[in-house]
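To start, I am sharing the structure in question, which I have written as structure tokens.
Every protein chain except one is present and positioned as in the full complex.
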Amino acid sequence: MSAYLDEVFPQVRGMFGIDTLEDDRVVMRLHADERHLRPGGTVSGPAMFSLADVAAYVATMARIGPEALTVTTHCSIDFMRKPVSGRDLLAEARLLKLGKTLSVTDVLLYSEGVAEPVAHASLTYAIPPRRDA
Amino acid sequence: MSAYLDEVFPQVRGMFGIDTLEDDRVVMRLHADERHLRPGGTVSGPAMFSLADVAAYVATMARIGPEALTVTTHCSIDFMRKPVSGRDLLAEARLLKLGKTLSVTDVLLYSEGVAEPVAHASLTYAIPPRRDA
Amino acid sequence: MSAYLDEVFPQVRGMFGIDTLEDDRVVMRLHADERHLRPGGTVSGPAMFSLADVAAYVATMARIGPEALTVTTHCSIDFMRKPVSGRDLLAEARLLKLGKTLSVTDVLLYSEGVAEPVAHASLTYAIPPRRDA
Partner (left out) sequence: MSAYLDEVFPQVRGMFGIDTLEDDRVVMRLHADERHLRPGGTVSGPAMFSLADVAAYVATMARIGPEALTVTTHCSIDFMRKPVSGRDLLAEARLLKLGKTLSVTDVLLYSEGVAEPVAHASLTYAIPPRRDA
């Protein structure tokens, strides 16, 4: 899956890691990295969005198999706390629904080692019709 | 305002331009740029999120003055169409509410020269209490 | 369309009126009514949600024709100001996207005669596959 991600998201190669990959639960990691920092050393909103987005993508792929055409159609994200400076950011994604044409995934983001979430997102992916159907 | 943005968002220096800056309407531009492309040559979701976020930030700043501590607390975004490859992306932001503790901004994203929007977002910014109050 | 609404939403018969019904813009009205008031005489959040929901439904129906099976899959709503007591509530809905499997509608809610919106919503409707296709 990591190799597949590097291929589908070449612009973020090496940015994300997969900690856990289960049937309906995925944990991904955004490596602390200078490029995504805001003044003050915390992770930027767009970087948090990216992590939530890729985690929801992987949670969906884990069930339907690689489908590069799958696209995000909606994201609702609450930024609740400032990420801890210098720590990796973890995303815990749970697939809430896998339908024929869309998936819905709940994602909580944490600074590694901190109990309280920094952000909470819900993402919808559109799933293309099966071409072999 | 452009110089201020470069200072507050150093990681995206030069990425965004301001086309229009009015009292409750801002148009910003994301320069077509290899770094933000997905396979197929279109702008990535995170880059669209970034553009909506910075446009809502500028729409809020245009009214309250520079406040670097202002933070995004919520974003809801619908990705509706694929951006046109190679075109700049424009964000038209309208401030719907400016309260004492938060602002709400509506943002429509377009590929330059195309009438139908590629994405639609609503963003909430938390405004810090006035320190001189 | 009004008669059709009464049939599809029998539980809200008479609650809503259609002021304007154009190709991609619909204005609907929630009649001021004791049943939907909160303490203090303003319209309740659920009543505002209902109005936004039915306006997005009508905006979609206006384009695809009556489809009772069409269902709301997502709503994101910002409550920005207190509605004015005793006034009807108006919803201005614009269809932002009409795809094969979903529609996206932007809705602004106003107290009649007041310029500043009380709420802003974005709704997604899932459109069932054509049975005659």
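For reference, chains read A, B and C in written order, and residue numbers begin at 1 within each chain.
We adopt the following convention: a contact is a pair of C-beta atoms (placed from the backbone, for glycine too) under 8 Å apart; a residue touches a chain by one contact, two chains touch by 3 or more.
Quick caveat, the model's predicted, so the values are computed rather than measured.
**Student:** In the intact complex, which of the presented chains make contact with the chain not displayed?
**Tutor:** It touches the following shown chains in the full complex: A, B, C.
**Student:** Against the chain that's been left off, what residues of chain A make contact? List them.
**Tutor:** Counting over the whole complex, chain A touches the hidden chain at residues 76, 78, 80-81, 96-97, 99, 104, 106, 108, 116-117, 120, 122, 124.
**Student:** Considering the whole complex rather than only what is displayed, give the residues of chain B touching the chain that is not shown.
**Tutor:** These residues touch the chain not displayed: 73-74, 76, 101-102, 124, 126.
**Student:** Can you name the residues of chain C that touch the chain not displayed here?
**Tutor:** With respect to the unshown chain, the touching residues of chain C are 8-11, 35-39, 44-47, 49-50, 53, 68, 71-80.
Everything below uses one rule, namely that only the chains that are shown with their structure count from here on.
**Student:** Through what angle, to the nearest 5 degrees, does chain A rotate to match chain C on its C-alpha atoms?
**Tutor:** 180
**Student:** Roughly how far is chain B from chain C, going centre to centre by Cα mean, in whole Å?
**Tutor:** Roughly 27 Å, centre to centre.
**Student:** So the centre of each chain is just the mean of its C-alpha atoms; given that, what is the distance between chain A and chain C in Å?
**Tutor:** A distance of 32 Å separates the two centres.
**Student:** Which residues of chain B are in contact with two or more other chains?
**Tutor:** Each of 76, 78, 80 in chain B touches at least two other chains.
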